[in-house]
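Please read through the structure below; I'll follow up with questions.
Presenting chain A:
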Amino acid sequence: MTRRLGSTVQLLGPAAAIAAVGFVATLVSRANEIYFLNALVSVAIVVAIYVFVGNSGVLSFGQISFVAVGAFAAGVLTVPLESKVGVLPDLFPFLRDHTVGSATSLALAAAVGGVLALVVGLPLMRLSGLAAGIATFAVLEIVHNLLREWTKIGPGATTLSLVPETTGALQATLGALLVVVVAFAYQRSRLGRLLRATREDPAAAQAVGVGIHAQRLWAFTLSGVLCGFAGGLYVHMLGSITTEQVYLELTFITLAMLVVGGLTSLWGAVLGALAVSGLDSVLGKAEEGSFGPDLPTGSRLVVVGALMALVLILRPSGLTGGRELSLRRRPA
Partner candidate 1 sequence: MNVLAVVDAQTLVDAVGLGAVYALMAVGIGLVFGVLRLVNFAYGQLVMAGAYTLAFTSTWPVAGSIAACFAVVIALSLLMERAVFRPLRTSSPAVMLVTTFAVAFLLQSVALIVDVRDDTIGEPASSVAPLNQAISLAGVDVRKVTLVAVGVAIVALGLLALLLGRTTIGLQMRAAAADFRTARLLGVRADRVIAFAVVLSGILAAAVAVILTVQNPLVSPDFALKDTIVVLVGVVVGGIDRLWTATLGGFAIGFATGVINGALPTEQTVFLPSAVFALVILVLILRPAGLFARGRGALVERV
Partner candidate 2 sequence: MSDARILELDGVEVRHGSVAAVRDLDLHLLEGEIVGLIGPNGAGKSTTLHAIMGVLAPRAGEIRLKGRPLRAGRPEDVARAGIALVPEGRRIFGDLSVEENLRLGLAARRGGDGGSALDAVYELFPILAASRGRQAGALSGGQQQQLAIGRALVASPDVLLLDEPSLGLAPTVVDVVFAALAAIRERGVSVLLVEQRAQRTVAFADRTYVLGNGELRMILTPADADDTERMIAAYLS
């Protein structure tokens, strides 16, 4: 009974936080709503990354490439048909001649993200530690390069615009909740627990027959699905996007969110995303001079970068200590 209650809290805590942010988003002015939507989409992206990095303990710089393909898939597929030939003339015919609704585009974005993650993960999941970090960085570079230069699949180096702005407060909240519920279900499942066992003690897990490669690949693919979906949410929130928006800086910010919250817990991912996103928004507004004297441009990233480095150095388990939300007081 108490166990059931404990696990309910682990899901309800993050869900309540998301719902609260979503609710506030409906109360504030349209100019300020974007910050709350951004926070919710950040939660979706960070939790999607967490599904792989948090559960496996393997670093990846590459998850944002799945966000990128999700964003461009959902974006390209929803640009109105009548404008498409004009703004995206070089597209493959099947992309140029079809347009789908936003909801369908989210499903397709998830599928594209998942397939890419599966293909990339097959060889990559044999690596860990530093090699995994560098190889996943290479994935980020390759996907960025292809999206930026290959005009048959997207707008290339130009801005993709005219994407329907269908991610409002409700959609962002539901989207973030969906990602959190899937992540929670996965980490409670047998597969999730096996993967977490390989994180704690790879040798022991392998000794009792857990296939590390297969377990990591599952998580990597699921993470790809969720990243693609979150990318779809992202592009429908922005309405227009360039490849630079889903590249190094987003990788940095989302990793900072995950690290600050605490790499190894779902609660950490959600809390880190909300906290850093809030901080980022406030600093972003300050840079525009909303609070009296302008903060110089760049202050935002200085603060987030310093915060991330400080947490990594002083408290590597993050704000939550890498633990799930719990009703009981932690033993000292």
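Candidates were picked such that all candidates are chains of the complex that A comes from, given by their letters.
One rule holds for everything that comes next: contacts are C-beta pairs under 8 Å (C-beta built on N, C-alpha and C of every residue); 3 or more make two chains touch, one makes a residue touch a chain; residues count from 1.
Quick caveat: nothing in here was measured; it's all calculated off a predicted structure.
Within this complex, chain A is touched by candidate 1 out of 1 or 2. Partner candidate 1 is touched in their complex by these residues of chain A: 58-59, 61, 123-124, 126-135, 138-139, 141-142, 145-146, 149-150, 249, 252, 255-256, 259, 296-302, 304-306, 308-309, 312-314, 316.
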